[in-house]
Every structure is written in structure tokens, then in C-alpha cells.
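All protein chains of the complex are present and in place, except for one that has been dropped.
Now for chain A:
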């Protein structure tokens, strides 16, 4: 028998439960959704995870989430210019779906409608007791978008799912289904102006033979807490590239949970974490290779300045049936400050016997040789350092091999370096 010691709730834990008590009756959802919400709150009542919970070892949420603001339903958020010119923007403003531009050939519904009719209730978590991001989101999520890209549809315009917070709390959900052979570029933009608590959970279902580029751009202001999660099912012969850029926020956790079900799929994850000030930022990936002959590569590049701290947890699990899996994971950090830190925790769990899996992690400073070479051509030290730091992360961006995307991301890099370099 388990004896649970009752510990005193933190201010943040109290505030979450209080907020639910106040908001519950206004949240959309049928009975199935309401049951899910109540189950999620039961998880929250047990308290936020601390570092003793393995999945949260590098992000002690109980300690780091020091306060939770109340909802601010009157606050106003305005849509932003999209990352990629010509995108169809689907904005969620202060937690409420705004007017969406719907590209031809796809269907879009508000998440509020999908919760009200209960058709997406099954996507609400949490799946496990330590799935806190899901739990917070399932309890409060009121809106977002559900998108269906029919089989064989190749979208020329990128779609931007734009989650803009305006302080208080914002809990958003996106669900995207890409049918067989569909092609699309999707930007998930996480931004805003307030010291908000944001949770954003996405589901992506990639049908057989589909080609998807999904970019998560997190650029919250320095007072905001951001809890992100994306759940992905990868079908057969899929080409999926995910790119994550973290360039803001006070407390950030971005979770990626992927299941490569079908045979012969290729998955790439490229991540860039630009950490400054007192940011705490973690990217956590769990990738299940279930189908045989799937290839995955994961490269994370981190730049750490000031007193920022970051972490990457990368877990690759290869099922017994997933023979001929080829998985390579790397996490490289450029540490520019003695007070900054970055932790990397790669994990391989392999049950198949014919696989090629590897991982590596490095922490470096700027190479003195490289700096000397650039300076010997008349480039002053500050500019030369800037070039080298940018080069370190630009390398993974260039791997995306898509000119407009590369240009847009490099512009984000330049903006960040101009502010923090």
C-alpha cells in the first residue's frame, strides 16, 4: 500500500486549481471532454513534478514555476506577420481562435467546436502521471484549430498556426491530419507580449507517403512561461522534418513525442536553442521506432549566454520489430558564459538486433583559431564572434534546404544576435 505524504501546495499549484474552479463551467466540451478535464485536474492535485520525477529531472517545474497568473479575458492580442511570406495565418489570440485564412483544399475547424462536440476528446491527456504539460493543457484548453489536409493535397502556401498570448493564461490546442501523399509546410508560432503561462499541445498525424515540414518557433517575452508539446504519428514512407527554435521565455519546456509506425519513413529533427538572461529552456524528445527500416537524425544546437540554463533529453526507443532502424542524435552547445549551463541526456533503448543507433554531445567555446582567422582579415572581434556563433547554429538551419525558410530563420537569428550578441 502506498502512503502519500501530503505536502504543502506551492502558490503556483494553488493558483492552477483555483483557476480551474473558476473557469471549469465556461470551458467548452461534452461529457467526454469534461471527464478528461476532471481527470487532468486530479493529476494536478498531486502537485507539479519536481526534479525527483525522472522526466522532469532537468526542469524542476515545482520550483521553477514560481507563480501562475490569473486568466485575463479582456486582454487583447493582435495577429503577427507570418514567419514565411504568403502564409495562411490561423491565429489564436489570447487563447481564442481568431479569423482564419483557409487555403483552398483543406478543411479547418475551431478547436472549441471540436471540444464542444467531443470529436477530439480522445486526444486530451494526460497519458501518464508525469505528463504534466498535457494535464495542464487538457484541464484548461478552450480553443485552437483542427485542420484536415486531404490525401494527395500539396499545399503551396505555408500554414502558420499562430498562438499569441496577451498575459494571464493561454491554453491552446492544434490538431493536424495530413492525408496520404499530402505535402505541407506548417509553422507553429508561439509568441506574445505578457508574462503569461502558456500551454500549447499539438497533434500531428502524418499519413503514408506524406511530406511535412513543421517548424516550431517559440519567441515568448522574457517573463513568460511556455509549456509546449507535440504528439506525432508517422505513417509509412513519410518524410517528416521538424524544426524547433527557442529564442525567448523565462521557463520553457518543449516536448516532442513521436511514433514512427510505418516502414521506410525518414524523420529529421533540427533544433536551435538561443538562451540568454535567466532563461530556463528544455527540449525533450521521445521517439519510438516501431516500424522497420526507418531513419531518424536529430541535431540540436544551443547557444548559451548570461545565466541561462538549458537541457535536451533525447530518448530513442527501437522496438523488437523495428529492424534496420538507423538513428543518429547529436546535441552541441556553444557556451559563451561561465555562468550559463546546458545538460544533455541522450538515451537509447534498443530491442531490435539489427540497427545502427548513435548519439553524441559536445560543449565547446568559440574556437580561438577560427576567431584569429577572421580577425586576420580585418573583422573586429565582436563581429567575428557574432559570425562564428551564427555559423554554429546556421549550419543546422541550412540543412532544411528550403531557401525561403532558411532566410526567414536566419533573419530570426540576426534579430536575436542584435539583441543579445
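In the analysis below, contacts are C-beta pairs under 8 Å (C-beta built on N, C-alpha and C of every residue); 3 or more make two chains touch, one makes a residue touch a chain; residues count from 1.
Methods note: contacts and distances are computed from a predicted model.
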Chain not present in the shown complex, as UniProt names it (candidates "Heme exporter protein C", "Cell division protein FtsQ", "Fe-S cluster assembly ATPase SufC" or "Spermidine/putrescine transport system permease protein"): "Fe-S cluster assembly ATPase SufC"
Options A:61, A:149 or A:374, residue touching the unrepresented chain: A:374
Residue ranges of chain A at the interface with the undisplayed chain: 368-370, 372-381, 383-384, 387-388, 390-395, 398
